[in-house]
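To keep things clear, I will list the structure first and then write my remarks on it.
Missing here: one protein chain of the complex. Every other protein chain is in place.
By written order: A, B and C. Residues from 1 in each chain.
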Amino acid sequence: MRYLTPASFEDAVAMATGSDGVIRFLAGGTDVLVQMRADIVTPDTLIDVKKIDGVHDISRADDGSWTIGVASTGAEMTEHDGLGKDWPGVVEAMDLIGSTQVQGRATLTGNLCNASPAADSVPAMIAAGATVSVTGPDGTRTVAVEDIATGPGKTSLAQGELISSVNLPARGAGGGDAYLRFIPRTEMDIAVVGCAVNLRVDGDTITEARVSLGAVAPTALLVTDAATALIGSTLDDAALDALAAAASAACNPIDDKRGTIEFRTKIAGVLAKRAAKIAYDRARAQQ
Amino acid sequence: MSKIHVTTKINGDTVEFLCDPRETVLDVLRDRLGLTGAKEGCGTGDCGACSVTLDGRLVCSCLVLGAEADGKEIGTVEGIAQGEDLHPLQEKFIEYAALQCGICTPGILVAAKSLLEKNPDPTEEQVRYWLAGNLCRCTGYDKIIRAVMDTAADLREAS
Amino acid sequence: MALDGTKDTAFKYVGTTPERPDGFDKVTGRARFGADMIAPGMLFGSIVRSPHAHARIVKIDTSKAEALDGVKAVVTRADFSSALECKPGMDGEIWNTLENVMAGEKALYDGHAIAAVAATSNLIARDAAKLIEVEYEILPHVTDVDLAMADDAPVIREGVTDYSVPKGMHPNVVRCHDQGHGDVEAGFAEADLVIEDHFTTEATHQGYIEPNACVATLGADGKGEVWCSTQGHWNVQKVCAALLDLETSQLRVTASEIGGGFGGKTTVFVEPVALALSRKANKPVKMVMTRAEVFRATGPTASTSMDVKIGMKKDGTITAAKGVFRLQGGAFPGAPCEFTAMCAFAPYNLANVHQTGYDVMSNRPKQAAYRAPGSPMAAFAVESVIDELCNQLGLDPIDVRLKNASHEGTRASYGPKFERIGLVETLEEAKAHPHYSAPLAEGQGRGVSCGFWFNHGGETSVSMAMSEDGSAQIMVGTPDIGGSRASMALMAAEVLGIPYDTIRCTIADTASLGYNEISHGSRVTYASGLAVIKSANAIVKELCRRAAAKWDIDADAVIWEDGYAKPSGPNAGDFEPLHIAEITATMGATGGPINGHFEATPEGAGVSFATHIVDAEVDKETGATKVVRYTVVQDAGKAIHPTYVEGQYQGGAAQGIGWALNEEYIYGEDGRLQNAGFLDYRIPVASDLPMIDTVIVEVPNPGHPFGVRGVGETSICPPLAAIANAVSAAAGVRMRNLPMSPPRILAALDAKSG
Partner (left out) sequence: MVEVQLWSGLRALVDGKSSVQVEAKTVGEVLTGLVKAYPALQGPIDAGVSVAVDGRIIASALNEPVHPDSEVVLMQRLKGG
């Protein structure tokens, strides 16, 4: 295995396009190293992006939008002064991944590119309307987060392409997001179901909403029916029931060691309600 | 397979080593440098027995490549005591019987020290969640949590 | 053997809580565990394992691995003893061990060792293992206990079944234990309420954090050394010698610090493989299992399928009890079906009782001991039925248990009459504990359960030596799995009358002390402790003799008190007391070194009981359970080091919480283990648990000089049932299958409401 440390994204792209065999990019490494250890993947070339300028930065633009460097860790996101005020759901979702130790390494970008349907940060990013910048041989393009993973372990990134930043939109007034996951223990588990809700209110009425589910389908889902159930409501019981029904209806899960189809389908509805209540309270407090 | 030359600081000392690009910091510490204080319980970041600090940040050394340590500072359990003086956490762990078999102890001490440096007055819940990545199979955690809480109280009083 | 009876005088050292002698090394990282040994020139070993649950090994091609630069040896079954006889059942235990350590004709489970390689680095060894090509003929497999007993189940191995199995059962049923007394049918007829129910538990792993590891050296001269993490190094010596055709005494085995065992390291897995590789390469070989290997190829517990029927009168009197316990123990005989059966009803004084256990083979790794092997599952089934009887009859669960509790003189469900036991005392303490009367919050339930374990004595040797300065060293042969070095030093301090910290206790290697049975059966503080006391007594006798010689009086006229030899009374003479250090300072000139030793198989271990109280909270929307309060009440006989006794109580409870709620071996339809890692084999983490309260009851064991009973194992007997009872109360539905994972709880709630 070759270990390379490019100084720029352009260098990284050149290294990737110039290498044969299995290539992996290394950000936090909390998935790549585990896969190497378990002999699931042994890359021929490992390209460590952490020495590229600016990859550890978390910055807020004048319009209120956020750019998060690809090597920013969960711990750095949690410790950041402003990010969690604007996007508490995204930060919480990242913070739920693994242990304190894993938080010292794990990144949003890695979580996304690992393309696990159960990745915690991905539903939160999708609900938030996040995009990523993808740099490749033909320059840089912007892609919605929900368009990156195409199936378990698979992404839409072409050979030689890598994510060069994560972009969160401006929060704006009356907005709030939340992410909840279900795990059997209190920590150290992979989500059996994850649910993120991001909404905006005007007074008590929900005017915008995005709902995303994780671990209930081959990729994280953006559930428009669930959002529709919320928009125009004051999060009354009828809206919550409609939300839960829409969330459960969107599920296409599998039976596995972590949960059953029935369990995941039901829990998706439960979590959607609970996450919506938190997001709603946060949104109203942001007016 | 060509080896990578790495220069790093471990517990304050400059150390150079050659490693295979696939080797982790844990592999290097244990098999190349003879620093066997960090333990391998899983090799996949699930048990915390290999906890070290990397530039002051708590990490699992099994989830960091040796090559990544170049230019960094690593702190291990071997660096917690100062000379012949144990760190208050180490003393309290012995006093409270917060260890039985002791295999998780190095990782828990590194993690607990990192917590107290960040938060000198943690609640029981904060201690439990901070240490959730450090598995202990012997104690049921009771005495570990008490030892960390009481060390924190002692350190606050002393400062 | 003659025992001293119970000492009821006040203790000076016993019962205090000094710091553990291994503490400093363990907090500084210098303690050396199995994988921490480095031998000059050592190689690293790696094992090739079967990906199939059941397969005939057609061909193994090692040529590519052998050709890899850095590879020094490859071994397969052909490199082990061919002299061992394949015998049916438990008689062939050594052959079974060989078959488990390195597969012969068939791979019997996912993870079964097929070949091994030693190379100059760990990475090369792993790479080489991947180059070993194995051709398999895949056979039908079975991993479930009930399916393994069904008529159409594939046979794991023909001819293993012993005399005890009733005719007509499937050949996978290899042993049966049937026992009882009275007339259960008549007993059920007397009852006002009879409940019969079916229960299952999944296999769990001891989950020790330190993977199995060793460094081994063996030369063509037949002499070898092993450094390994084990609960019993004499057993490693014996088994490895047999598997490699060595003279037992030519193999010296040293036990490292052990990073958790809980029964799981009473076994031998990597040591013989490392020795075989070392013999072939003529270099030391280190072998360290990966975590996945630990889960796939060491010994979990048996999984169970159980039927329990109990009859009760309206006043709470149990009229009869009957249980059938089926244990799946993997691809070899040995599941502890007899212990499950014998422990099941032991807490209760029953006129009519009948229990039957079956040992069933399947395509899983050979089960190994785990803390009171077989007992926790039995308690889960039995104590759940008792709880349900109490609920339906409107009776207090502790009152009912007190009414039926076994005590001195009652006939145990497993046959003999009990000696002095402390079950009633634990129940009374539990009833009086504030926890039992504390109000419960909305959504919470409370459960109680009793638990029982036999404890064990076993072959034991101890040697003790005085130094000239009056300090003492102790050599014991039982690896320290729970702070026993401190307990040994405390007991020696008590007898010798010298301070605790002037005594150093070491775990001797197999070349430095006589035979010692494995540290199992909660035997160490009991058996090694008894031997320490007897060794110290021998030293005291010699010290008195030296004092008598100095004073020129009869040795019988000297007594030993608090570290001093004294004349026994005015008639003996008027001499200044002689301190121990004054005697040892001149020991070379007054008769030679002063040592004590003792070896025996002490047979008074004394059974023990515990009662646990648990409060649990269930989220009825998700099925998630939280244990909110936990109290352990257990009889320790006499707590030598009370803090370490508490540690055993808390550790057993925590492991029981894991077993009850989330831990399980999950096999796919392909017969492969789905969760061979700490991510999906979910042992409790710090944020899962509350503080665990403890009450140490001390009802002295008449079989130990200081009254000690083993404490390590009994603590895991009540939790499964106590938690199940609490969860069932909180959820409002009886939980009969462990683990009570959220999907199971939600499914039970749905079934009830649907």
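To be clear about the criterion, a contact is a pair of C-beta atoms (placed from the backbone, for glycine too) under 8 Å apart; a residue touches a chain by one contact, two chains touch by 3 or more.
Note that the structure is a prediction, hence the values are computed from the model and not measured.
Peer 1: List the shown chains that the missing chain touches in the full complex.
Peer 2: Those shown chains that the absent chain touches are C.
Peer 1: Specify the residue from the set C:81, C:121 or C:179 that touches the hidden chain.
Peer 2: C:179
Peer 1: Please identify which residue in C:135, C:245 or C:603 touches the non-displayed chain.
Peer 2: C:603
Peer 1: Of the residues C:13, C:269, C:454 or C:649, which one touches the chain left out of the display?
Peer 2: C:454
Peer 1: Pick from C:370, C:551, C:598 or C:665: which residue touches the chain that isn't shown?
Peer 2: C:370
Peer 1: With the full complex in mind, choose from C:91, C:185 or C:554 the residue touching the hidden chain.
Peer 2: Spelled out, the listed residue whose C-beta touches the missing chain is C:91.
Peer 1: If you put the missing chain back, which residues of chain C would it touch?
Peer 2: Residues 1, 89-91, 162-164, 176-180, 206, 262-264, 266, 338-339, 342, 354, 369-373, 414-419, 453-459, 520-523, 600-601, 603-605, 607, 703, 710, 713 of chain C touch the chain that is not shown.
What we mean here is this: only the chains that are shown with their structure count from here on.
Peer 1: What graph shape do the protein chains here make by touch: line, ring, star, complete or other?
Peer 2: It is complete, because no pair of chains fails to touch.
Peer 1: How far is the middle of chain A from the middle of chain B, if each middle is the mean of its Cα atoms, in Å?
Peer 2: Roughly 29 Å, centre to centre.
Peer 1: When you check chain A against every other chain, which residues touch at least two of them?
Peer 2: Residues 37-38, 186-188.
Peer 1: For chain B, give me the residues that contact two or more of the other chains.
Peer 2: Counting only residues that touch two or more other chains, chain B contributes 22, 43-44, 46, 129, 131-134.
Peer 1: Where on chain A does chain C make contact in their complex?
Peer 2: It is residues 37-39, 182, 184-190, 192, 256-260, 262-263, 266-267, 270 of chain A that touch chain C.
Peer 1: Under the definition above, what is the set of chain C residues touching chain A in their complex?
Peer 2: My answer: residues 126, 130, 290, 292, 621-624, 661-662, 666, 674-675, 678-680, 682, 684-685, 687-688, 741-743, 746-747, 750.
Peer 1: State the interface residues of chain C toward chain B in the complex, per the touch definition above.
Peer 2: Contacts found on chain C: 17, 19-20, 22-33, 35-36, 38, 121-123, 206-211, 257-262, 288, 290-291, 481-483, 643-644, 646-647, 650-651, 653-655, 677-679, 683-687, 689, 691-692.
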